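Yeah, one chain of the complex is gone here, protein chain that is, but the others are all in their spots.
Just so it is clear, A, B, C, D and E label the chains in written order, and each chain counts residues from 1 on its own.
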Amino acid sequence: MRHSGRDRCVEPMGSPIVTTPFLEAMALACERDWRLLFERLDLALAPGDMLQVVGPNGSGKTSLLRLLAGLMQPTAGEVRLQGRSLRGQRAELARNLLWIGHAAGIKGLLTAEENLAWLCALHRPAGDEAIWQALAAVGLRGFEDVPCHTLSAGQQRRVALARLHLEAPPLWILDEPFTALDKQGVAQLERHLQGHCERGGMVVLTTHHSLAVRPATFRELDLERRAA
Amino acid sequence: MRHSGRDRCVEPMGSPIVTTPFLEAMALACERDWRLLFERLDLALAPGDMLQVVGPNGSGKTSLLRLLAGLMQPTAGEVRLQGRSLRGQRAELARNLLWIGHAAGIKGLLTAEENLAWLCALHRPAGDEAIWQALAAVGLRGFEDVPCHTLSAGQQRRVALARLHLEAPPLWILDEPFTALDKQGVAQLERHLQGHCERGGMVVLTTHHSLAVRPATFRELDLERRAA
Amino acid sequence: MNWTWFHKLGSPKWFYEVSGRWLPWFAVAAALLLGVGLVWGLAFAPPDYQQGNSFRIIYIHVPVAFLAQSCYVLLAVAGLVGLVWRIKLADVALQCAAPIGAWMTFIALVTGAIWGKPTWGTWWVWDARLTSMLILLFLYFGIIALGQAIANRDSAAKACAVLAIVGVVNIPIIKYSVEWWNSLHQPATFTLTEKPAMPVEMWLPMLVMVLGIYCFFAAVLLLRMRLEVLRREARSSWAKSEIKALVGAA
Amino acid sequence: MSFSSFAEFVAMGNHGLYVWSAYGISLAVLILNVVGPLLARRRYLQEEARRLRREESK
Amino acid sequence: MSPVFALLLARESRLLFRRPAELVNPLVFFAIVIALFPLAVGPESQLLQTLSPGLIWVAALLAVLLSLDGLFRSDFEDGSLEQWVVAPQPLPLLVLAKVLAHWLFSGLALVLLAPLLALMLGLPARCLPVLLLSLLLGTPVLSLLGAVGAALIVGLKRGGLLLPLLILPLYIPVLILGSGALQAALQGLPAAGHLLWLASLAVLAVTLLPFAIAAGLTISVGE
Partner (left out) sequence: MSPVFALLLARESRLLFRRPAELVNPLVFFAIVIALFPLAVGPESQLLQTLSPGLIWVAALLAVLLSLDGLFRSDFEDGSLEQWVVAPQPLPLLVLAKVLAHWLFSGLALVLLAPLLALMLGLPARCLPVLLLSLLLGTPVLSLLGAVGAALIVGLKRGGLLLPLLILPLYIPVLILGSGALQAALQGLPAAGHLLWLASLAVLAVTLLPFAIAAGLTISVGE
């Protein structure tokens, strides 16, 4: 590795090297309520990569994803974006990140369309046309102007996932995106994730099922521990 | 069918016939906020039966299970227990039913043991010894005295599922019992459900994955609809 | 006892048809009675020997105050019927009547306050009856707010029914305690109860107004209920054809 | 008729403001109570019409 | 008394003691509201004394009511209520145990704190027995009535100020009788009449309201 990230000094504003990982974790450790979930965890993500975090219940998958998204601070180690520590570049990460957690930020009182319009506006506003197309793409045609709280668990998740069909930032971090989806929904999402990676995007996700469709760059990270 | 349940007059206290279904649904219809989820749904469950309710997201699986457990009232039709309408025999159903919904009634502030002790007391109290054994059976040895909110999603579900290992009523109704379980947990639960049916118990459950281990009496009920 | 008529009463289709026939009668009766009562009360009834002409407010104040109180009882009765016999029409009645009752209470309060200024020299005093009327308004608000807050229609109706029943049991207690409260602290400066024995030509128009306002209430209630029933039954065949007919006519 | 002229009727023996405002507000509220449901009904029917048209065109 | 009743009481107490902060919150709220008044109306002691019966009662009423807002919420969210409804035990009994546990640890504490605050407001010491007794009889009614409201709104995502709206009007008799008793005592009049009324309200509430609460919970769960 040529870039200086590895030896913990912040790289000056030098010319970006093509092989610089977009997102890196270095010697990451995470502790929750006294219990150490993992430590000395390294990972690197370059354009086109797809990373599935696996591990038994309680092994810290969600925690790791939140660290990468900058939602939590690691107990030790650091997360780097394009070679520089995350600390100072919240805004930079924000521009490049699409995060969908367990709860996806869908308001029950708003309709699917209103929800999407606002979530897009947080990054860059999208037109009505694009939003309707995205909703159709996740199989919600006819549910565009129904308040979301009357949708079932799986349908609500589809609303959140419709964001992936709108003009989206390169890095996607998804915590259990497949929960509550039926089989056809799972297959469709797998294909979509693959497509994103092939277009040079990056995906980090957790799920307990093994993906049927994967890009060539697919990797697994196992947080195997004695938990549960 | 000899018993008179079918023609809608309440069977007098005659001698129970072996072929009487334990639980029946007759011409059940369910409506949520204007939308009809299903109608004219009939089903019968005799000792030893296992029924998996399947269907795409939003097809009404959860709603059906809640109707069967007496938690919701059907829009039309009725549920019968041992040939008699559920209306008048809440208590009778309660004695025979073990219900675990999406949320399983686990208090985050109490330990796994305290939680189980109380849930059992609601039906019939269980001894400490039995509870510890049940917790061990679901792989929570060593987590008995930890407040449940510090357990991960999958571990919490295991606490709830430990009830299935304590002396339990014959009819189990389980809504997505496999969510958040890792692979080993899934396999173990499947075997346990099979065992319960072979001992003459009954299981109604929903899940999006197809069971690897099934009793001979296994049936599927598909709520296939155009939803989502 | 034969209960079929009772359940027939609960059938939305039957209700929709019958209410359609009754509604115009109530509407016409309300318009006539209110018109006659208003003109009579405002122009023909003799002035009060003490209060002069400001007493004419009585012809709107008292009928509306009556209605406001009896409407709450109606809510509780509808709630009980809905809970015990599971008649959905009663649920509809409960939720449709609540806003009307609240408006009537509001009118009673406003007209009372306006009347208070010339007679007592102040808009408001903390008199027992005034205060309990204010509380009644809050009770109505509670039921309306609860009904709106619960998204699911059936649960909303049942929850409102429970609240209305608990509330109506409390109303005598509230009324009693409020009266006691006022009489304990100090003798009320003004009382509404000591009315001069009214001559016939004064209370006859009042009677007309009372009848008129009840007819008005019935008409508006039916109007609201018919819409609500149509909404709830939108998928049944009779409602579909009804809606088609109405839409085609519009 | 207890008033001798229309002006007297309007004045209500110096209490005109009170009487008429009480009746005005009351009537306004009563009318609101009639118009509200009627408007709601019209809106509902328009909605239904739109829905029916959408379903037909599908 | 059935064994589940005792078990549930024990369980609820344990839960409350795992979060002692929540236990004292109503107390502190009570104290703060009372302390706000001298700041807001000025420190004249005569005015404060006249005010104190009413003030203490209004503050107690708000403290009880607001502490009840979440009474069933966590039970609803984690599925405990479903388990109660499908259990063979009678729901009104379970509900009574739960409300009793809540009252024992927040209502009762409030009753014990009240004399201190009353003295600070200048209420003469001879009124304290009436104060204690009236609160002792009144707060269970407040708890039970509030629990009816809490049961009805438990399924709602954002309660906001809905509970006070539903329940405060129903609290008025207790408020009038309670502050009336205290005012009578302050003026040296007998307060027995008020207290008897409060006692009969309490009996009524304990016998009838558990059924209303149970009905409310069943409705909320069945949504």
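Please note the rule applied: contacts are C-beta pairs under 8 Å (C-beta built on N, C-alpha and C of every residue); 3 or more make two chains touch, one makes a residue touch a chain.
Just so you know, these numbers come straight off a predicted model, no measurement behind them.
Contact with the undisplayed chain is limited, among E:Q89, E:S134 or E:Q183, to E:Q183.
Of the residues in chain E, those that touch the hidden partner chain are 19, 21-22, 25-26, 28-29, 32-33, 36-37, 39-42, 47, 50-51, 53-55, 57-58, 61-63, 66-67, 69-70, 73-74, 157-162, 164-165, 168-169, 172, 175-176, 179, 183.
Touch with the hidden chain on the side of chain A covers residues 66, 69-73, 91, 93-95, 97, 99, 101-110, 114, 118-119, 121-123, 125, 147.
Where chain C meets the omitted chain, the residues involved are 122-127, 131, 134-135, 138, 141, 144-146, 148-149, 178, 181-182, 185-186.
Operating definition for what follows: only the chains that are shown with their structure count from here on.
One simple way to say how far apart two chains are is to compare their mean CA positions; for chain D and chain E this gives 44 Å. Residues of chain C found to touch two or more other chains are 151-152, 234. Not a single residue position of chain D touches two or more of the other chains.
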